[in-house]
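Note sheet for the following structure.
Only one protein chain is missing from this complex, and each of the others stays in its spot.
A and B are the chain letters, set down in written order, and residue numbers restart from 1 in every chain.
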Amino acid sequence: MSFTLNLDGEQVRIEIRKRHPKLVLWIDGQEHVVGPDAGSVSGTQLLDIDGRAVRFTRAGTDDRCMIRLAGRTFELTLPDASALGRGADDHGSEVRAPMPGTVVSIHKSAGNIISRGDALLTIESMKLQMALSAPRDGVVAEILRQEGERFDKDDIVARLVDKNRNG
Amino acid sequence: MNTRAAPFEKVLVANRGEIASRIIRTLREMGIRSVAVHHGIERKSRHVAAADEAVEIFGETPVSAHLDGPQIIAAALAQGAQAIHPGYGFLSENAAFARAVREAGLTFIGPDAETIALMGDKISARTFAEAQGVPVAPSVIATGNLKAFISAAETIGFPLLVKAAAGGGGKGMSIVRSADGLAEATRIAASEAERYFGDGRVYAERYIERPRHIEVQVLGDGLGNAIHLFERECSIQRRFQKIIEEAPAVGLRGPLREEICAAATRLAAAARYKNAGTVEFMLGADGRFYFLEMNTRLQVEHPVTEMITGLDLVRMQIEIAAGMGLTLGQSDVRPHGHAIECRICAEDPAHDFLPETGTIDYLNVPSEPYLRFENALRQGQKITADFDPMLAKLVVHGADRGQAVERAIGALRDLAILGVRTNIDYLAGILDHEAFRAGDLHTSFLAEHASTLLPALSDRHVLEAAIIAGALGIRAFRDVAFGVPQPYASMDGWRN
Partner (left out) sequence: MRKIQSSLSTSSTEFRRREAYHRDLVTQFREKQDAARHRRQQRDLERLRRQGKMLPRERIEKLLDPCTPFLELSSLAANMAYDGDAPSASCITGIGIVSGKEVLIHANDSTIKGGAWYPLTVKKIVRAMDIAIENRLPVIHLCDSAGGFLQLQSELFPDRHMAGRIFRNQTLLSKMGVKQLALVFGHCTAGGAYVPALSDYNVIVRDTGAVFLGGPPLVKAATGEDVTVAELGGAEMHTTVSGTCDYPAEDEDDAIRIGREIVAQWQVAKKWDCQRDTPEAPAYDPEELYGILPDDIKIQFDMREVVARIVDGSRFHEYQPAYGRTLICGFANIWGFKVGILANNGVLFNDSSLKGAHFIELCNQNNTPLVFLQNITGYMIGREYERRGITKDGAKMIMAQSCSRVPKFTVMCNGSFGAGNYGMCGRAFDARFIFGWPNHQIGVMGGDQAANTLVEVKLNQMKSRGETINQEEIERVRAETLRAYQQQLSGYYATSELWDDGMIDPVDTRNALGIAISASLNAPLGDAGYGVFRF
């Protein structure tokens, strides 16, 4: 079973070949022997890789890690697993209403850069208010409802696109 | 340690981020209560936590909240503050604000509103400087007659710098190298000036090739007395934004340095300047220097001056504002060693320095007696597009420039801000560059050496190490690599 990681936009395949006595990882055709990684996912430490001591600082989360070594900073991500096998859904670009209701207030507009979890709209249904949040980082492409407008369950209320890096 | 009674009881800091933290630190040392202002989005910010009191300010955008003079004055009055420190940027050079603070019965920790207005208008400032015998670059002011302006500009000679009269901080400027581009550049500058500063006046002045940006820190008591705290070199700039500053200037000959500092002091005294200010100059390779502008506020890079003089500029600002005048004479100020400051920004050098957003997943701040890390950062903090991308300032001191450079490079290596891309390694690359070490500085340094400052393509070993150490930092992968119990972990993929 190989994992596909994303290193600054490039795909990398990585496999676990052995765990004891040392971790052996296979990356795009080559095996590497890795010494014990005693530290936590975030911090500065030394790691032995193929006999060389490598010093780095990293900040890891559940699905990504930013790492700084040899005077450069890299970002590694494990592509959103729920995007795999869902083909058509375009990486969660549509934000759908979970139940019928009305739009109470709109917090973002087209062009706003948003992070995963940012509130996009506040809706009301059954006398309860809730915020609809962005399922991922990106840019708001459009908000499809206005304040006071009604919507049905599963109606698309907002669309997102990826952050454009070219300018 | 000063045993005088605190000059004010309470001061409101009309700013945010690292400068607010830094001002609050001095206020605390002086026994003065501090009031922070913040927009809702920065409620958990360190400068808010550091202050004794905090007031939420409101606005359409976080920046607009910090620009709302009346609201800030109202907050100061409501909290019972006696003075307002404006920091830099925002309202610090807003003459109307300074006046309104005074009229509200509060003390504005900075120059008089009239001085701010004088120096805020680049054309009137130039005229004033010339009158004090401070050298200014040949220039011509645009009048309604575009044709006349262009022909007058041509007589100065190219290359020319077309600037907005009401501008500053490097905004609204462009270099014109030949007559062809002048008309267009003038039109654009005028329209940008109108849009950004509400004042469409432009002027053109001779542009000095490969100039060095030298500025002098001055302090005045408002009664015609002024001293200088030596000069700073801010030649390392990207698109007119300073990113590395140092004090003193590299290899400046004694007489020339004295002449520049004296000119700055003369200007400040003549303007009956009160509080802290900075006089900026362009220094050509031929040793001729010209007045650029005067900034009537505390500057971002003031720490390098503090480190070579051992003085606390914010403290001196507060003392002057409290009517204590200049507590030092020129001969009391003696420089020692060398200091370098690096501005750490959330931007990606590999993608044309586009501002970055994200969360600070990991923060490691180096700690040494010779360094200051001015910041208001916190692990877990969200970096948004609401504010300026500058995150922090790293300032180091050394016995000489060589030691300061080594210490700065070391500190940048130990500093870790992960979760959002920064220019930390880019800064280290500049410091380590042969030309920088040699002191061969000028304001086009970064453009000239751009290709050698680009991050080098990583070699295979580095990429592999990044992948391995990075993958083991991703919890999902790490759990699979290390989460298998024995004896299974030693059996690999055995099947019977």
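Throughout what follows, a contact is a pair of C-beta atoms (placed from the backbone, for glycine too) under 8 Å apart; a residue touches a chain by one contact, two chains touch by 3 or more.
It should be emphasised that the depicted structure is a prediction, and the values quoted were computed from it without experimental measurement.
When the omitted chain is restored, the residue from B:Lys147, B:Arg334 or B:Arg495 that touches it is B:Arg495.
Only one of B:Gly144, B:Gly254 or B:Pro487 touches the chain withheld from this view, namely B:Pro487.
Within the complete assembly, residues 1-3, 15-19, 81-82, 84-86 of chain A touch the chain that is not shown.
The missing chain lies against chain B, touching residues 479-480, 483-496.
Convention: only the chains that are shown with their structure count from here on.
The geometric centre of chain A is 34 Å away from that of chain B, both derived from CA atoms. Remark: chain B residues 351, 354, 357-359, 361-362, 364, 382, 384-385, 413, 416, 418-419, 421-422, 424-425, 428-429, 455, 458, 461-478, 480-482, 484, 486, 489-490, 492 touch chain A in the complex.
Across the complex, chain A meets chain B through its residues 3, 5, 7, 12, 14, 16-20, 23, 25, 27, 30, 32, 34, 37, 41-44, 47, 49, 52, 54, 56-78, 113, 115, 165.
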